[in-house]
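Here the complex is missing a single protein chain, while all its other protein chains stay put.
Letters A and B mark the chains as written, and numbering starts fresh at 1 in each.
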Amino acid sequence: MKKIVALALGALMTAGVATAANAGTLEDVKKKGHVQCGVSQGLPGFSNPDDKGNWTGLDVDFCRAVAAAVFGDPNKVKFTPLSAKERFTALRSGEVDLLARNTTWTMQRDTELGLNFVGVNYYDGQGFMVRKSLGVTSALQLNGAAVCTNTGTTTELNVADYFRANKMQYEVVAFEKADEVVKAYDEGRCDVYTTDRSGLAAQRLKLKNPDEHVVLPEIISKEPLGPVVRHGDDQWFDIVKWTLFAMINAEELGVTSQNVDEMKKSTNPSIRRLLGVEGKFGENIGLTNDWAYNIIKHVGNYGEVYERNVGPKTPLGLARGLNALWNKGGIMYAPPIR
Amino acid sequence: MPATTKKLPWQPFHRNDMLPPKPPPPATTGVLGWLRRNLFSNWWNTLLTLLGLWFIWVVASSLIEFALIKAVWTGEDRNACLPKDGVEVGACWAYVNAKFNQFMDGFYPADQEWRYLTVYAVGIALLVPLLIPKVPWKGLNALLLFGAYPVLAYLLLYGAPSLGLPIVETTQWGGLLLTLVIASVGIVISLPLGIVFALGRRSQLPVIRFLSIAFIEFWRGVPLITVLFMSSVMLPLFLPEDVTLDKVVRPLVGVALFAAAYMAEVVRGGLQAIPKGQYEAAQALGLTYWQMMGLIILPQALKLVIPGIVNTFIGLFKDTSLVSIIGLFDLLGIVQTSLADAKWSTPTTAPTAYLFLALVYFFFCYGMSRYSLFMERHLHTGHKR
Partner (left out) sequence: MSTTTLRMQETSAEHAARTRRFWLVMALGALSFLLFFLAASSFYYKSPTGMFADLAGWLAAIGAALVNFQGGFLVWLGRLVTAVVNIAPMFSLIFFIGMGYRLWRWVQEEHPRPASANPLFDRHFRGIFSELVVFTALAAFIWWIVGNTVDNLHRLGKPPGFDFLGATAGFGINQVLFLEYAETSSYGKAILVGLINTIVLSLAGIVLATVLGFIIGIMRLSSNWVIARIAEAYVEFFRNVPLLLQIFIWYNAVLKPLPGPRQSLVVADAVFINNRGVYSPKPIFTDAWWIVVAAFVIGIVASWFIARWAHRRQMQTGQPFPVLRTALLLIFGLPLLAYGLVSLFAGPPVSFDYPELRGFNYQGGMRIIPEFIAMLMALSIYTAAFIAEIVRAGIQAVPHGQTEAALALGLTRGQKMRLVVVPQALRVIIPPLTSQYLNLTKNSSLAVAIAYPDLVAVGGIVLNQSGRELEIIALWMLIYLSLSLATSAFMNWYNAKMKLVER
């Protein structure tokens, strides 16, 4: 009888199984025909599905860029929405090939959790949002407040540190789903909502009356958000890493999705290397030499992606700030392609 | 009057005329009698009745007021359901209306809706005759429902490019559709598995008995939510590195095994109730173990525990709502998510959504429990002595 059970179990397990050879993530991805990308469950500007399930956002565009680099087609990507709590397990177990989910680069995650951060696609810091009617102007006035936040985040640790360091009392109400946090805050369960400042700007759009809330000036932590892959596959790590760098370099070199075809004729050696006119940079990481051309053509450079998703003209309205290029007053910087 | 009799020391009493008729006793039949017996038999009962009626009135009237009288039926966004001129409004059905498609199927592509509707239709067409005892051809019917139908449903729901049906990823499944898929697959797997483990637990072979007990007690001893966490987090770790399981299949494994353990206990109850003579008679006839179980014991035992089995089904159906905690968009999950939509956020949105959900779940669960009652009565008649 037990054998039947074991067989049934085996059958069950094979029923929904998709095999991906462990030769390497790139091969797997090519065989599957798409990049499986872990994103948030809905954070406007970063990764957000509309009513029909079409995803948009900064992180989503990054996933598309990787698909463009690998396949020359930005649509060969599938998204897996993940809560903060599920994301690392999903990446480690191979459920997703890459995680682009406003995830903070920390040492523990980069080492102990067996992950590799490929870089930073948004420099952020943690902030607080409160109701205007409370009349609070500084985070130091928050003694005794109830604070809503997400479990499984750096946010929940930072807020503990901050209140402890400033000898203030607080009550933390930590939900697993971001939507629950917003709802709880909006309906008055908490006085304060804390998360990355970009997240505050995004989640604010989900409040009943966004204008009744303010973000306090304090930034209590460094939150370098970036895409992540798992340990143990250097080639894939390189591909994802250089996808990000190509987008940043393209902005620096003035290559946009509009002018990328003309730029192919450019005499600037940096541009020629970027677009694969010179050198075999693409082939060296297992792609075609026009990999970066495809990224820029189909998705755009970093600046375009930023403006389109979170920039001042979007509902989020985030100024470039730290995320401006290093030569424009920010710290966004990519190693050269050579 | 002749006074010939000896004088008695006392005066005997004798009636000279008839008593007037007493008023008839309070009616014990008819509407009035029933009322008197069941509602107003004494002051305490009368008080209880009045209190109860008052309670029913309060609940029913406020429910009707909220759900019907003050309800908002149409509207484009939350403005329709906000309090007007300080007057509270009731249920915001406009919101349910706007989200209805999502509630039904999640993100299933709109132009493919016919596919799951067909699956529903065929399912009903096969299930209903099976459930009505009078309809003949049960064997063929069951064969179709449990043999051919799952294949058809899979092909239609998931898709088969070779048949011209584009694939709809399970990530796009949601709402009531996903709830029904999880519940029915769980039901179909857990019953046979439960029977197997019940037999194992009653087996004479010590190793098999021990393994069955361990299995049953393990799953019954842990909360479903930890099982779901395990299946969503640990299953990938249990399998070789290069194998990944679909996000919907993973909790299904958990739900099915969990329900199977409860089912096993129900079936075991039935097996225990079968008199020993039945076993002995079967063995005396020279039947093998499987013949004895399949032809003599199980048919009787399962009949006995139909209510228990249906109760387990109901529990499983309710438990499917837990998959929303691990990030699937089943009916509860998708409604809960839609509540975060600022476009519809009003004070009555959440109550409306929950009322809607309660009605849907109640419809299915209550339906199942009524059916089991009916079946119980139907099957019982044969045994009455």
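Here, contacts are C-beta pairs under 8 Å (C-beta built on N, C-alpha and C of every residue); 3 or more make two chains touch, one makes a residue touch a chain.
The structure presented is a predicted model; accordingly, all values stated were derived computationally and were not measured.
Participant: Which of the displayed chains are touched by the chain that has been omitted?
Facilitator: Displayed chains contacted by the hidden chain, ordered by label: A, B.
Participant: Just name the one of B:114, B:218 or B:374 that touches the chain not displayed here.
Facilitator: B:218
Participant: Which is it among A:132, A:231, A:265 or A:280 that touches the chain not included here?
Facilitator: Only one of A:132, A:231, A:265 or A:280 touches the chain omitted from view, namely A:231.
Participant: Among A:55, A:79, A:105 or A:170, which one is in touch with the chain left out?
Facilitator: Checking each option in A:55, A:79, A:105 or A:170, the one touching the absent chain turns out to be A:170.
Participant: Which parts of chain B are in contact with the chain that was left out?
Facilitator: Answer for chain B: residues 38-39, 41, 45, 48-49, 52-53, 55-56, 204-208, 211, 217-218, 220-226, 229-230, 233-234, 236-241, 314, 318-319, 321-322, 324-325, 332, 336, 339, 347, 350-351, 354, 357-358, 361-362, 365-366, 369 touch the chain left out.
Participant: What chain A residues would touch the chain not displayed?
Facilitator: So the residues of chain A touching the unseen chain are 1-3, 6, 9-10, 84-85, 88-89, 92-93, 112-114, 134, 142-146, 151-152, 156-157, 159-161, 163-164, 169-176, 180, 183-184, 187-189, 191, 230-232.
The rule is simple: only the chains that are shown with their structure count from here on.
Participant: State, to the nearest whole Å, the distance from the C-alpha centre of chain A to the C-alpha centre of chain B.
Facilitator: Each chain's C-alpha centroid was found; their separation is 42 Å.
Participant: Within the complex, which stretch of chain B touches chain A?
Facilitator: Going through chain B, the ones touching chain A are 102, 107, 169, 171-172, 189, 193, 196-197, 199-200, 203, 208, 211-212, 232-233, 236-237, 239, 241-250, 252-253, 256, 325-327, 336-337, 339-342, 345.
Participant: Given the complex with chain B, which residues does chain A contribute to the contact?
Facilitator: Going by the criterion above, the answer is residues 1-2, 4-5, 8-9, 12-13, 15-22, 41-42, 49, 51-53, 78-83, 86, 89, 93-95, 176, 179-180, 182-183, 186, 205-208.
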